[in-house]
Structure formats: structure tokens, C-alpha cells
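Starting off with a structure, shown below.
One chain of protein is taken out of this complex; the other chains stay put.
Up next, chain A:
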Amino acid sequence: MLELVDIGRSYRVGPGQMHILRDLSLTVAAGELVSIMGGSGSGKTTLMNIIGLLDKPTSGQYRIDGQDVLGAKARELSRLRNRLIGFVFQSFFLLPRLNAWRNVALPLMYRGTPEAEARRRAIAMLERVGLGERTEHMPAMLSGGQKQRVAIARALVGEPRVILADEPTGALDPKVSQEIMELFLALKREYGVLILIITHDPGVAAQCERQVVLANGVLTETRC
């Protein structure tokens, strides 16, 4: 499903080059739940950006579903992200001026789905993540865990192939964290969607069937 081959990413820093990622290869099949662990500065956010089609590697190949995605321009990348990838961020990144269902419906809106259908699907997805009672709430009126559920509903509503979660439990207390992880596991079984979780919480990583550790731009895998 996801195929990264010999990915390298370097930045020009003054006269020299700083290599964030070097010759990184990773293949993830559909429906897998993979955790990527790594300390700060290990390059895990850069890797996440590349997988999420927000950044381009300086070398290597990247295919989603066998499709080479590195040649795409900004507009095509937007469409690919919209169709293929759902993002979940550490600090939720809900749009403060939109209520819960409008936040969830946003990916559908950018796809041109008629509003009535987008609303129906967004509300159904909110019900699935346990927020059927709060579809009209503004983000400011929701707790951290509820915000993250809205964000997960938003990531899933467009039926993407990949969910990318960057520290999804980083801003939540352990009990709520565990609820969110259970939700991820349930959704993975239910939708067969590939989930990549970036975390530095070993407790979170332990619940994933594949664990990858990123250090100094190089991946090492531990399978349990």
C-alpha cells in the first residue's frame, strides 16, 4: 500500500547539507497499524510530512497503491491528500469557527460533495466516534478527548486509505489516551484502513502490531 524506497531528505544549511533522512525504506500493507517512535530531532515529523504528501524527499521513490506520487504538482497533491490520506494532529487543529459536523465535513466539501450529503456523512461519522450528541458544538465547547474524536472523524470521513496520526495522544491524559487508542484499533478493524501513529509513548507503540524506531534518520524495525 505504502512503499518508500531509499528516501532521503536533506536541507541546505549554510554551505553544507543537513541530512534528516537517509536511504530510508519502508513498506506498509493495507490495514496495518504501525507506530513510528523516535526522539526529538530524529526526523519523524519530516517522515510524516513526506508520507502525508506535504513535503517531498530529495531522493528516493514513494508510491501509494503502486502510484508514483512524487511528480505531482500542488493541485494534484491536494487532491491526492484529500482522497488518500486522513490527518490527525497532536493539538487537533480543528477550525475554531466551524462547529463539529462542519469540521468533519470539510474534506468532503473540498471534494465537491453536496452539503446535504456531506452533513449526513459527517454526522454518521461523529456518531461512530461516540459524539452523536455533539454535532453542533463548537470546538471550544469540547474537551481534549472529544476534540481528538472530532479530528479522527474528520480524518476518516473521506474514506482514505491511510490515516496519519502525529502524536495523537500527546496532549491527552492517560485515560483519554487509552480511549483514543482503542478507537484507532476499532476503526482499523472496521474500515481496514492503514494507520501510522507517530509517538514517543512506548505504551501507545506497544499496542501497534508493527513498531518502527527512527534514530538519526535511519529506521529499525521491531516486530512483536
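We adopt the following convention: a residue touches a chain if its C-beta (ideal position, glycine included) is under 8 Å from a C-beta of that chain, and two chains touch if they have at least 3 such contacts; residues count from 1.
One rule holds for everything that comes next: contacts and distances are computed from a predicted model.
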item: Omitted chain, identified by the protein name its UniProt record gives, among "Heme exporter protein C", "Electron transfer flavoprotein subunit beta", "MinD superfamily P-loop ATPase, contains an inserted ferredoxin domain" or "Putative ABC transport system permease protein"; value: "Putative ABC transport system permease protein"
item: Residue of A:L54, A:A124, A:L185 or A:A215 in touch with the missing chain, whole complex considered; value: A:L54
item: Hidden partner chain, touching residue among A:K44, A:R128 or A:R154; value: A:R154
item: Residue touching the undisplayed chain, where the options are A:M109, A:A124, A:V176 or A:V213; value: A:M109
item: Which of A:Y62, A:F87 or A:F184 contacts the chain that the document leaves out; value: A:F87
item: Positions on chain A contacted by the hidden chain, ascending; value: 49, 52, 54-55, 74-75, 78-79, 81-83, 87, 89, 93, 95-97, 106-107, 109-112, 115, 154, 158
